[in-house]
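Here the complex is missing a single protein chain, while all its other protein chains stay put.
Let's turn to chain A:
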Amino acid sequence: MASSYDHEDVQSQSQVDPQGYDPNYVPDSVRTFVVHLYRHIREKNVYEIHQMYESSFQTLSDRLFKETPWPSVDAVAHHVDNDHVFCLLYREMWYRHLYARLSPTAKQRIDSWDNYCSLFQVVLHGVVNMQLPNQWLWDMVDEFVYQFQSFCQYRAKMKNKTEQEIALLRQYDQAWNVYGVLNFLQALVEKSMIIQILEQEKEGLEQFTATDGYDYNGGSNVLKVLGYFSMVGLLRVHCLLGDYHTGLKCLLPIDISQPGVYTSVIGSHITTIYHFGFANLMLRRYVEAIREFNKILLYIYKTKQFHQKSPQYEQILKKNEQMYALLAICLSLCPQEQLVEETVQSQLKEKYGEKMNRMQRYDDEAFALYDELFSYACPKFITPSAPVYEEPLVNYNQDAYRLQLKLFLYEVKQQQLLSGVRTFLKVYSTISLGKLATYMEVDEPTLRTILMTYKHKTHAVDSDGKIGSNADVDFYIDDDMIHVVESKPSKRYGDYFMRQVVKLEGLMNDMDRVKLD
């Protein structure tokens, strides 16, 4: 059942063709590009940097470097005063382009790691005086975690490795080492003091979110914003390892019920909510997951048209589809349709309506569907430990995914009998245990067990240890009599009145502005 999981790894891309690529050839447009970018960075002109980073780089890549890397950093260095930091930034973009268009070799993977080490060391030593656009800073963290994930997948496929590749892996065993990756992210969080900054901001003693993380006092935003995005990076890495509880803890300083710097970049917004939702799904906190997926899917629906030209568009669409799959899973395990907006509901019905009906039957076909959706939508889990170099060399890159899938399906199986209970509870207001047992074709003791399982599975434990009900239909038992309790969707009057107050005020202001002759 790994087919849908693995399809992204099919290497249809080629590695760099040594005949067709001259690393020292620098077209004029590239020379202009680096000279201007270097100047804008020195002048802290964030708007121009952003334009060049988002548009110019993409345009040049599409026009000149569709299937080859950009010129080597050595070839462009003398155009930019051999500036050490600029070269690190250029290299970072160089490797990101390589990963996106081509397939990196083992040596290139290792060299990219070295570049990140140097770049992060420079930032951590606090000697950087630049202001960079949030998009770029997010991409750095995002790419760092992505290359780590990619390396783990690559490393775990030992079967067809050449002697040279194995020798390289043995020699550079520190490259993309899980301790290194986690410690860099953690160091960025700590050195930037971002957690304290966010705390103090709540008390009005600091400005961070209000300025989108930018520093208007002549300083640099790089360390702070990298530290901020590293919290999302840590959430992502922990999800890849299967540690959902710690992942969510790393995200805690960010209040996702409000907009923040994480929403200033669409990629960051989506990645944050995707992993938050997935972690809550695995923690059985279905209502939390449903709420957040609903919000982001509505947001994407309304805003994706504005990102059509952006290089992130494809990724946005992919994550959108994956989150619909996860939402389908959550709602099948925890039917709470009223939590989902109309637009999202109709999209969901279109994509997964039929499958959701089949999933709620909990037969063999249902389990196959849970498997399919989970495999399509889940993160690319990794095995973080060093490879085993003894014969026979095997591919173990699927092991981590198989474990998470197995445990997830195990949980689904435990909830198998609940949908039957739900159906009956919806029809009766009271029913004796004896009668229900007959209808469900089980004996009374078994029914008692099933009813208690229903209660346990629909009452989730939140991060503070409090119990909350997920159940759309609930009940209690008095000796041998079941009393059904229908939970009414609560009307949010307070919210409604507030919105009307604001609306009316707006209307009155508009009318005031009308000049009557």
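Just so it is clear, a residue touches a chain if its C-beta (ideal position, glycine included) is under 8 Å from a C-beta of that chain, and two chains touch if they have at least 3 such contacts; residues count from 1.
In this text, contacts and distances are computed from a predicted model.
Novice: What does the UniProt entry say the missing chain is called, choosing from "Trafficking protein particle complex subunit 11", "Eukaryotic translation initiation factor 3 subunit K", "serine--tRNA ligase" or "Tax1-binding protein 3"?
Specialist: Going by UniProt, the chain not displayed is called "Eukaryotic translation initiation factor 3 subunit K".
Novice: Pick out which of A:36, A:101, A:402 or A:435 touches the chain that's been left out of the picture.
Specialist: The missing chain is touched by A:402.
Novice: Pick from A:20, A:204, A:218 or A:494: which residue touches the chain that isn't shown?
Specialist: Hidden-chain contact among the options goes to A:494.
Novice: Looking at the full complex, which residue from A:229, A:244, A:324 or A:362 touches the chain that isn't shown here?
Specialist: Selected residue, touching the omitted chain: A:244.
Novice: Touching the absent chain in the whole complex: find that residue among A:167, A:252 or A:461.
Specialist: A:461
Novice: Counting contacts across the full complex, list the positions on chain A that touch the omitted chain.
Specialist: Missing-chain contacts on chain A: residues 178-179, 182-183, 186, 241-246, 249, 282-284, 384-385, 399, 402-404, 406-407, 411, 414, 448-453, 455-457, 459, 461, 465, 467, 469, 474, 476-480, 485, 490-495, 498, 501-502, 505.
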